[in-house]
Structure formats: C-alpha cells, structure tokens
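Missing here: one protein chain of the complex. Every other protein chain is in place.
Chain naming follows the written order as A and B, and within any one chain the residues start at number 1.
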Amino acid sequence: MTALFLRDLALAVRAGGGFGLGLAFFLLVAVLVPLGVGPDPVTLGRIAPGVLWVGALLACLLSLDRLFALDFEDGSLDLLATAPLPLEGVVAAKALAHWVVTGLPLVMAAPVLGVVLNLAPGGYLWLVVSLACGTPALSIIGAFGAALTVGLKRGGLLMSLLVLPMYVPTLIFGAEVVRRGAGGLEFGGALVFLAAITLGSLALLPFAAAAAIRVNLR
Amino acid sequence: MSIWEYANPKKFMQTSEVLLPWVTGLALVCLVGGLFWGFFLTPDDYKQGSTVKIIYLHVPAAIMGTSAWFMMLITSLIWLIRRHHVSALAAKAAAPIGLTFTVIGLITGAIWGQPMWGTWWAWDPRLTAFLILGLFYLGYIALWAAVDDPDTAADLTSVLCIVGSVFAFLSRYAVLFWNQGLHQGASLSMDAKENVSDVYAWPLWTCILGFLLLFVTLVLLRTRTEIRSRRLQALLARERSAA
Partner (left out) sequence: MIPDLGKYAGAVLGSYAVSVALLVALVVVSLWQGARMKRALAEVEARGAPAGQTATRTATRTAGRIGGQGDV
C-alpha cells in the first residue's frame, strides 16, 4: 500500500501531473472573486470563508478524474484489482495520494489567500483546521465519483455533477466553522460534524468505490 | 434460450397490465378531486390569503419528491442483493417522476414564498434541501444515460443511489444547521399543536393520495417501457449477431 501511495505521488508530481494545477486554480478563484464582487473589504471579509471553501472544492475536483482513469486506460487498474492488496486499500492509498498532492497544498496556501480576501483575524486558524479536517473528505468522496465514472469517455463533467452535491455537507460545515470562528461564535458543533463526515466517508466510501471499480472492470 | 430470461419481467408485465387502469382511475379521481376541492371549496387563510391554496400542490409534490428517492433506494438495494431486473428498471423509471415532483415542489415553494416572505428565493432549509435533492436526481439520471451496458448502469446507479441517500440525508441536516429558516413547522405532523386546520387537511390528504397514486401509475407505466426496451435491445443484439 505504501508503494502504491508513493507511486501515485511520484506520478502526480512528475508528469506535469497537475501538481500545481489545483493550487493555481485556488489562487485564481481568490483573485477573480474580488474582481467580480468589488473591492469593498467588509463584503470580502464576510464572504471569504465561503469563497475559500468553494475554491478548495473546485480545485480538488480538477485532478480527480485522473485518479483512476489513467490506470484504467493502460490496464494497471485491472492488475491492481487482482493484486493481493484489497481494492479498498488501493482506493484509500490513491485517495491519500490525491489529498497530499491537492488537499494539503490547499490547506497550506489558504491563509495567504485569506489575506487577499480580507478574512477576519480570528478566522485564520479555523480556516486551516477546517480545511485540514475537510479536504480528506473531498478526496475520498471524489475518489468514489471517479470510480463510478472511470469507464466513461468525457466522464469528467458527469463526475462533477455526481460529486458536487455530495460535497455539500462538508462545504456547509467547513465554511460554518470558519465563519463562526472568525466571528468569535460557538463553532464546536460544526467542527464535530465536519470531522464526523470526514471519518465516516474515509471508513465507508472505499468499499463503495471499490465496488464501483469492480463493476467497471467487468 | 428464451429472450425473457427471467420469469419476473413477464409476471410484472402481466400484473401491471391488469393494475394499470385501476390505479390510473383512482389517481385521477383523487388528484383532480382533491385539487378541485382545495381550489374551489376551501376558504382563504386569514394570514396567507388565497396563497394557502398552493399547499395542495406544494406539500404533496414535496412529500412525493422525497418518497420517490426513498423508493429508488429500496429498489436499488433489491437489485444489488437479489439481482431482480425489474427492480433496477423500476428505480430508473421512478427517477424522472421524482425529479418532476421535486421541481414542482421548488417552483410552488418559490412562488408561495414570494408574497409571504417578500423574496423569490430564500435559502430556506427545506427549499435548499430540495434543490440539493434535485441535483442528486439529475446525477442519477445522467449516470443511467451515460453508461451503455444496462447491467453495469444498474449496478453503478444503485451504488450512487445508496451513497447519495446518505449524503442527501446529511445535507438536510447540514442545511438546517446552516440556516434556521423561514419555513413553517411541520404542518401535518400528528402531534404538533400548530396543525393545519381540518378544513384544509382533508383536501390536502386527498391531494397527497392523488400524487402518490399518480406516482405509482407512472412508475408502472414507465417500468413497462423500460422492460420492453431491454427486450428490444436483446432482440436487436441477437439479430446483429445472427446477421
């Protein structure tokens, strides 16, 4: 499993495999929104948590269809499915690699972008915490979506349609944590729900994704 | 080798053929009757004026929009566990019906909200949860359409339905958390004090029954079409391989 994880990491970082892509997109969102919405700092400060979270969502989506598709095309997915490592483990390893390559940089870049969006000072810590708790969910939910659409040509758009509604609870709770944290309000409940969704998804979705991959490999 | 590989589709076709006229008739009676009753024969609400009449469309549509997804969940599970083809096709057939009901619920909700809340779209938790459910329906329908092999499509959409159900459920509560909301409390719950008064409740229940029967009618009708479609595809495949 470690080997698979490292292999995916290497592939993503090397082959122009979209390593910086998610991050660049995240930056773009943070720049385009003020340009679209106007420079008023109060407005920006109020929408900053949401914008950052939505930016993170979309940035994660970008690299997801590559997750299984490349291996499916060159046949390595078939090999992985018949390998001694359970397919659920394969899914988990790949999702983890995706998170390290996409989610983790987002978590680290977010505070910088928070400055650009005039996030309230109290919000920075909770921005990082909520993204750290939430982005793994984005990766595993995305892996499930990618598994469903792996056999399809141009499955990327369909995958986004399937995955984005499933992102809604994470988005809502994540953004709420930042918003309430920034405003000095009670956010414990939101954080607990966020973490629960992430943990639940990590525990259960690999099975659903593996089932979908097996169906697609038939 | 018989093209009707499974006894079940045949039995379904026979049973549904007998049932269909009765269910259709009942559905029409309840739906048209209920709507007429509500529209013409009930008074205005002192607070909401004549807009209360929208309840006869909005509430049944909303209830059936959620129930349809629930039915799809059950039939998807039956497909995955028992490989009962009719079940998978029934889920496929139900989706556009559920989507239509959800859209009706959303539109009537928005129109009803406008004079009441002063806004065409308020991010009210119930309406928002409905919007999200609508997106789940769209994804489900799109996935059926995108996958060529019918059995693969049935498997994938079933898994999507099950996972989607969990997330739709979570979204419902997330959205409640996100916005305490303008929606009135459950007007039909059995023990709420603030119940819809009887003069509205009776036509409302009739309309709900009407929508339910309409759903059943359409599911039977559409599933028959799906079964015929599969048989057609099988026959054509056989023709092509024989040619």
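Note that in this section a residue touches a chain if its C-beta (ideal position, glycine included) is under 8 Å from a C-beta of that chain, and two chains touch if they have at least 3 such contacts.
Just so it is clear, the model here is predicted, and its values are computed rather than measured.
Peer 1: When the whole complex is taken into account, which chains on show are touched by the absent chain?
Peer 2: The omitted chain makes contact with B across the full complex.
Peer 1: Of the residues B:Leu80, B:Ala95, B:Leu135 or B:Ile208, which one touches the chain left out of the display?
Peer 2: Going through B:Leu80, B:Ala95, B:Leu135 or B:Ile208 one by one, B:Ala95 is the residue touching the chain not shown.
Peer 1: Which one touches the absent chain: B:Leu26, B:Ile63, B:Leu77 or B:Val103?
Peer 2: B:Val103
Peer 1: With the full complex in mind, choose from B:Thr15, B:Thr119 or B:Thr225 the residue touching the hidden chain.
Peer 2: Once the missing chain is taken into account, the touching residue is B:Thr225.
Peer 1: Against the chain that's been left off, what residues of chain B make contact? List them.
Peer 2: The list for chain B reads 35, 39-40, 44, 49-51, 53-54, 57-58, 61, 92, 95-97, 99-100, 103-104, 107-108, 111-112, 114-115, 138, 141-142, 144-145, 148, 150, 214, 218, 221-222, 224-226, 228-233, 235-236, 239-240, 242-243.
One rule holds for everything that comes next: only the chains that are shown with their structure count from here on.
Peer 1: At what distance in angstrom does the C-alpha mean of chain B lie from that of chain A?
Peer 2: 31
Peer 1: Inside the complex, what are the residues of chain B that reach chain A?
Peer 2: 132, 135-136, 138-139, 142-143, 146-147, 152, 155-156, 159-160, 162-164, 167-168, 170-171, 173-175, 177-178
Peer 1: Quick one: in the complex, what on chain A touches chain B?
Peer 2: 144, 148-149, 151-152, 155, 158, 161-162, 164-166, 168-169, 172-173, 176, 189-190, 193, 197, 205, 208, 211-212, 215-216, 218
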